[in-house]
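Quick one: the structure is below, questions incoming.
Complex shown without one protein chain; remaining protein chains in place.
This part shows chain A:
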Amino acid sequence: MTRSQQVARPIVRSLRQATTSTSAACQSQPLAIRQFSSTPNRCDGPTTTTTNTSGTPAAPGPEVLAPKKTPPISLVKQGTEEELAKYLSPELGSRRRRAALATTGDVPFEQLPYQCFQEARKILAQDREEKISKIIAETAKIKRLEATDASTFRGGEEYKQKRLESMRNHVEELKILADINDPLVKRRFEDGMGDMNKPIYRYLAERKWRSMDYKIITQRVNQFHIIPDVLPAFDPTMDVKMTFRGYKVAPGAILDSLDTEVPPTLRMQVFDKGERMLSVVVLDSDVPDPESDTFRRRLHFMATNVSWDPTSKSLNLNRLNAGSSSASGNTETGSLAVSWLPPFAQKGAPYHRLSVFVLEHADNKPLDVAKLKELYDSEVGRQKFSVKSFRDKFNLTPVGFNIFRTVWDEHTAEVMARHNIPGADIEFKQQRITSLKPPRKAKGWEAKRQKPKYRSLWKYTKRIKGLKFK
């Protein structure tokens, strides 16, 4: 700031306030120029009052952000603020920044001329080249090994297969390592635009899942005792999220019985490549059985032959058709074996755990739906169902899990009536267990002085509020 500007500063400030107050009427045009500095404008250009008005919108509009016309860099560097404002709004920052924007407006992200960034990209690109050459070498080695006869190895066929397996794993690892340092890959993954057929995006998705959601699910499995109660051992390897009527549900939440009247939509994500067949099972493991004074299980839903790959996103259990497994129109792939029984808990019963299991078929073989229906689609079949026996009988592997809970609430009776479920009028009550010990005598100063001997103290010992002595 020159000396003359310093001297003129208070005058300019007062003048500016005056112009602001007078030009309040002509603020209809969206000028929106916030003054970053309190110094007066440069005096070499014609000063208009409108440039100094201080209307402050919350965010710069598109007319600010979009450069009207790309000016030559010399103009940005040399022109006055007013000349410059015709091209690039002063809101965009300093003169230097505007010069940069004017010249690098449409440069893609990876070509932005930041020196350190570009040097970093060179290092990463070189590393990627190395990784790719390694992949090529490794695949050539795999081919050579596949071509050689197994009898030439001391370990035989078993050794060969093991070696091939480990080499393929190494190639997969290298594929991930080649792309993991790419900022564009990171950006695409964060935007949810990643192609799940590519190993890098699957790897990133799995890492993200393992960082929190997996931990929550395993915690629910442990704290709700799913592991000894429903399955002897279980470790989820795929992401299963639930939405009821379009609303996300946290694992283990106690849900309203109106919400759970319709089956949920499962958002499932698998992290290993290839197509597979899945079965979905929902079971209640806390059905009270007063006759034998225990809790039993009940199957609430079963769908099978759902073909799934990493790019599949969600499975609407409501749209599964009960008939064949043909995908037609609005229905999902897969077939319904046992239809949805709305979860309910009778009055007084503790909460029911409803676990959603996703099981993977062995060798992608579909299950026989008719047999499943015969086995489980009846009152008795639902009660006889057990995940462990189902797994063992049909050679399945439990891979995904989610859980919700249900208790008696104001809508349960109405839901049960709508679906012809008996037992809405039953209320469970805790059995009262009386103590076997004799009742204890009253203790204390007052109790001791209840006898007629202490008649003089009765005014202190007999009329105590809230106490009654015999």
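As a working rule, a contact is a pair of C-beta atoms (placed from the backbone, for glycine too) under 8 Å apart; a residue touches a chain by one contact, two chains touch by 3 or more; residues count from 1.
The rule is simple: contacts and distances are computed from a predicted model.
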When you check the chain that is not on display against UniProt, which of "Cullin-4B", "Large ribosomal subunit protein mL40", "Trafficking protein particle complex subunit" or "ATP synthase subunit gamma" does it turn out to be? "Large ribosomal subunit protein mL40"
I'm checking contacts with the chain that's been left out. Which of A:103, A:139 or A:181 qualifies? A:181
With the missing chain put back, which residues of chain A would touch it? List them for me. 109, 112, 114, 116-117, 119-121, 123-124, 127, 181, 183, 186-187
